[in-house]
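Here the complex is missing a single protein chain, while all its other protein chains stay put.
By written order: A, B and C. Residues from 1 in each chain.
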Amino acid sequence: MEPTFTAKETEIKRLGEAKILSPLADLSEIGFDRRILYHPYLIQDKVEADISFEVAKHDKYIYFDPKKVTAAIVTCGGLCPGLNNVIRAIVLALHYGYGVKRVFGIKYGLQGFIPKYGHELIELNPRTVSDIHEQGGTMLGSSRGEQPIEEVVDALERQNMNLLFVIGGDGSLNAASEIEKEIYKRGLKIAVTGVPKTIDNDISNISHSFGFETAVEEATKSIQCAHSEAMSYPNGIGLVKLMGRESGFIAATAARAQRDVNFVLVPEVDFELEGPKGFFKALEDRLLERSHAVVVVAEGAGQKFFEDMESGIDPSGNPILKDIGRFLQRKINEYFKRREIDVTMKYIDPSYMIRSVPANTSDGLFCATLGQNAVHAAMAGKTSVVVSIWHGVYCHIPIALAIRNRKTINPRGTEWINVIESTGQPAFIND
Amino acid sequence: MEPTFTAKETEIKRLGEAKILSPLADLSEIGFDRRILYHPYLIQDKVEADISFEVAKHDKYIYFDPKKVTAAIVTCGGLCPGLNNVIRAIVLALHYGYGVKRVFGIKYGLQGFIPKYGHELIELNPRTVSDIHEQGGTMLGSSRGEQPIEEVVDALERQNMNLLFVIGGDGSLNAASEIEKEIYKRGLKIAVTGVPKTIDNDISNISHSFGFETAVEEATKSIQCAHSEAMSYPNGIGLVKLMGRESGFIAATAARAQRDVNFVLVPEVDFELEGPKGFFKALEDRLLERSHAVVVVAEGAGQKFFEDMESGIDPSGNPILKDIGRFLQRKINEYFKRREIDVTMKYIDPSYMIRSVPANTSDGLFCATLGQNAVHAAMAGKTSVVVSIWHGVYCHIPIALAIRNRKTINPRGTEWINVIESTGQPAFIND
Amino acid sequence: MEPTFTAKETEIKRLGEAKILSPLADLSEIGFDRRILYHPYLIQDKVEADISFEVAKHDKYIYFDPKKVTAAIVTCGGLCPGLNNVIRAIVLALHYGYGVKRVFGIKYGLQGFIPKYGHELIELNPRTVSDIHEQGGTMLGSSRGEQPIEEVVDALERQNMNLLFVIGGDGSLNAASEIEKEIYKRGLKIAVTGVPKTIDNDISNISHSFGFETAVEEATKSIQCAHSEAMSYPNGIGLVKLMGRESGFIAATAARAQRDVNFVLVPEVDFELEGPKGFFKALEDRLLERSHAVVVVAEGAGQKFFEDMESGIDPSGNPILKDIGRFLQRKINEYFKRREIDVTMKYIDPSYMIRSVPANTSDGLFCATLGQNAVHAAMAGKTSVVVSIWHGVYCHIPIALAIRNRKTINPRGTEWINVIESTGQPAFIND
Partner (left out) sequence: MEPTFTAKETEIKRLGEAKILSPLADLSEIGFDRRILYHPYLIQDKVEADISFEVAKHDKYIYFDPKKVTAAIVTCGGLCPGLNNVIRAIVLALHYGYGVKRVFGIKYGLQGFIPKYGHELIELNPRTVSDIHEQGGTMLGSSRGEQPIEEVVDALERQNMNLLFVIGGDGSLNAASEIEKEIYKRGLKIAVTGVPKTIDNDISNISHSFGFETAVEEATKSIQCAHSEAMSYPNGIGLVKLMGRESGFIAATAARAQRDVNFVLVPEVDFELEGPKGFFKALEDRLLERSHAVVVVAEGAGQKFFEDMESGIDPSGNPILKDIGRFLQRKINEYFKRREIDVTMKYIDPSYMIRSVPANTSDGLFCATLGQNAVHAAMAGKTSVVVSIWHGVYCHIPIALAIRNRKTINPRGTEWINVIESTGQPAFIND
């Protein structure tokens, strides 16, 4: 996969020179600065070394004086396992790592900056965050939708904030980028740091995002249930709709993890329903042969079937998807009625039961390290930056690279081939 | 609560005199026969001792010769945690307890008896059932709907069955009762034994039914998710629909277990939506005060709102319920739009994720003992009988008592009072 | 089983006449007072109605004025799942049910009353207890060992306590009984209410105790691990030591729940190790036949093997048990070395991983109801009383009946017969 940006664009913006000795300086030998290669491969004995990302670490010198710093944390958009873990990690790293004592939570996403909503600031310290990672959701609350950038920066000025941590998806990271521009315009010294949040794992230039692993684990439970239901009736069909607006990673990964899935439908791979090679025929064949079937569909799959229907936009600016799950449920039933085959269909939509669980152990560790590295970036004076992980290495990349475009499944790549190998499904395309 | 039957009606039907020494006879002292009182209370120094149930146990003498016995097991209706545990317990008790080696599973419920469906018998032995309790669903498969009783008994005769174990709800137990009548008419010696299955816990004269505890445990997880979602947005509403066609036990019990629930709506307690004391007003007040709310609704609640809509009957003969969950989701949103209050509603319908999980440890033990006692009844020659538990004591009662009427929540009883105490909800009835 | 007490002894002591209208009075029709029969059976057409227990309920009139009441809660002895749930339920019932606002936690068991330890009182209200049931252990802390009764009552007087809730085992309930006697002697009006705590489920006149079900669930996980280990090696032996000082209920119940157990050793059933019918020979036979074996031993089993060893008493006054687990581990290895058979033994002692987990859903509900009924008793002015459950009915019994003697497994009863049926183990007694 080729990078969609130049080496120049990987450069991190800084508020100024870091001159203050870091309280963490003693903790370890500070090695040379390193960058992780975008393509860490040797191909035909050559390495492409022109594109790389700055490796995250704590620096010897920092930009902000910990004793004078005030930090704000805000969570935006839909829920994702691990939000509380990231909040907690940021607070602990600020407090214990750098000695920053004034940390505030912004309530209900960007709304919390806007006076008319009247939301109070939440004081954050090790005691108030001690157990939050055991709960799903976000202790700060969240909201969808845009807010006027000027008013947000007004609030940051009024509250004397120096650090702003935005935990959110591409809409919110875009807002963070706009906020940084306004800050720059006003000549303020406020570092804006993003922690990319996407349960769909679809943010670009980031190997994988927090909460995804937990989401897959929860999704497999739904698939297990669908499988039990399907097995328990003659011509039983278990249909599970999973998250994935534009990228089917959860559906594809969960299907591989719980190898009971026979068909996976994702946004990236076109398919037809009717016709000799269509999905319905394949499903019928499966039932004839094995009497049961499990189908997993990502919410963004098959949107072409809704083209004629009226559409809309949700408050975050995402197009409202027609419900492919309910649509398939109805259409499959109609198909088999037409074919005079009795089937028993059980439809499971676990979305809100996946988004709102606490992070598992592994995501918990991941979030903890993301939070730490977000704090390292901010204290060093880096701004308009997000924490990424690339080839197993935590790094800092400009926000612009994270919101450049979406990461999607390559229908000719290993990920999808593994799905095909696992399900045995053909391409549902008539000639 | 007064019994709806006479002492005469608690008598168990028997196929004949039990004369064969039981292989279990040595295992313990066989005490006196005992009956558990229907009302085990002293009220104003008096005991009502006229109604009681036969305590289940293994008898010294049995009716069937274990070496000659062939047994059939069938599971009917919707899934419920523990089905596989009951199957397993019956097989193990027949095999190890009595030395019965010929045990068969009937595939896909009563369909499995009807030649036109062409389902094969499944051989059951300790090896084939060894791990089934770790899976949800039923290894035998199930189906809904009636089958011709004569054909079922034809199959039993043809297959030389002596014992028939029916694991099913009130529809299936009614069929079992009809099957037994036909068996009696033909003069056959086949014992018909029921294990009552109802995830709603609504079968009469049975303190609690298998799978219910697991269902409540799973339901609390959905409520936790709804709570996390509700807490994470301004005016967040988490709406959870749980099972409970005519009895709201799961909703009521889960609400008590997970004390984050603010409103519980069940079929047994009438409520109004609009008006000064209606549910919507109470929900609005809650949001004003606390900014979030969790609502749990049993599927059979509020059916009066659908009275004008056209209706139907599902293949099991149950009336198709209008979907109160989706209905409330729409109506609540409409209400707050009218009131010009922004709310964020998350709707969770976990039904098939509750029905299809494996039994928890405690239900596993319960199912094991139910299965054992079903076998004791059958081997002793009792027929048209189900295994019940009454005041903690396993007992045998005639099928007729189990399907007499439904057990429901008493709106003036302890169960519902505890719900009110836990949620703080008022009665939603305008004067 | 015959009661070891007279009808007279079931009478509950009261501080005085209840004259204050209960805030709960409106909530439900207050029916007749009922008592649950000790023997709720009809045996040879007769009922023994002379012994019965007072059914727990909220009364129309209470003894204490909620506005003036101060309550103390203390947890004593070893951990047990559900301690925090009981604390929480008491606080919520006092606060929401009766309007009692002054509730205090005593820190570290009875130590918390004794000035020399310097422990502070902990203020308890709905906010401070809101999430405690999600943690194992006890938020109040606990301790073992006796404290001078006079000093405890001095503290109660000094702090103007009116209600004392003691959550503890038989040692602590005995202390509660002594405290009540001293209170009576001084003419104070302080109600002493016990919630019996025993992970071993061995308190008399109480059908089952909180935390037991969770303990069994956790114990089955250890057994599963022992089974996996045993299966994975030639002549693999998985040995699990479970709690049970004088009663083997956890071992017996867990063995039934997880039917992979081949041998269960409990304090109530004598056994020999050596000899033709001894345990070692049976274990050898099992290995010869199946190549692996799972053994579960209760900590109090086989204490006779330690008779010659020196002994001691722990701070709670319990005799220090010689470690039967480690002993068997060594002895089994020695036996097979002698027999020149290679075995692979894996020893698992999960005790502290069982005691310290949070209560499962079902225990959570149980604890909630126990706490409520403890509060009903106290507010009604009952004293020297504990909350019991008998044949599924919550009742109040004098502390004296709870500490009368221990409940143990009857080696000729259903419980043990089910174990034998499940494991297939013989009696390990040489003639």
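Here is the rule we go by: contacts are C-beta pairs under 8 Å (C-beta built on N, C-alpha and C of every residue); 3 or more make two chains touch, one makes a residue touch a chain.
Since the model is a prediction, treat every value here as computed from it, not as a measurement.
K.L.:
Where the complex has a chain not shown, which of C:14, C:221, C:322 or C:406 is the residue touching it?
P.N.:
From the options C:14, C:221, C:322 or C:406, the contact with the absent chain belongs to C:221.
K.L.:
For a quick check of understanding: of A:35, A:181, A:331 or A:404, which residue touches the chain that isn't displayed?
P.N.:
For the chain that is not drawn, the touching residue is A:35.
K.L.:
If the hidden chain were put back, which residues of chain C would touch it?
P.N.:
Its contact residues with the unshown chain are 79, 108, 111, 117, 119, 135-138, 141-143, 221-222, 224-226, 228-229, 231-234, 344, 346-350, 352-353, 355-357.
K.L.:
Across the whole complex, list the residues on chain A that are touched by the chain not included here.
P.N.:
Touching the chain left out of view, chain A contributes residues 27-29, 32-37, 40-44, 47, 49, 52, 55, 57, 92-93, 96-97, 207, 213, 216-217, 220, 253, 256-257, 259, 360-362, 364-365, 368-369, 372, 391-393, 412-414, 417-418, 420-421, 424.
Note that in this section only the chains that are shown with their structure count from here on.
K.L.:
Looking at C-alpha means, what's the farthest chain from chain C?
P.N.:
A
K.L.:
Identify the chain pair joined by the greatest number of C-beta pairs in contact.
P.N.:
B-C
K.L.:
Determine the centre-to-centre distance between chain A and chain C, using the mean Cα coordinates as centres, and give it in whole Å.
P.N.:
A distance of 46 Å separates the two centres.
K.L.:
Using mean CA coordinates as chain centres, what's the chain A-chain B distance in Å?
P.N.:
So the centroids are 41 Å from each other.
K.L.:
Could you say which residues in chain C touch two or more other chains, in rising order?
P.N.:
none
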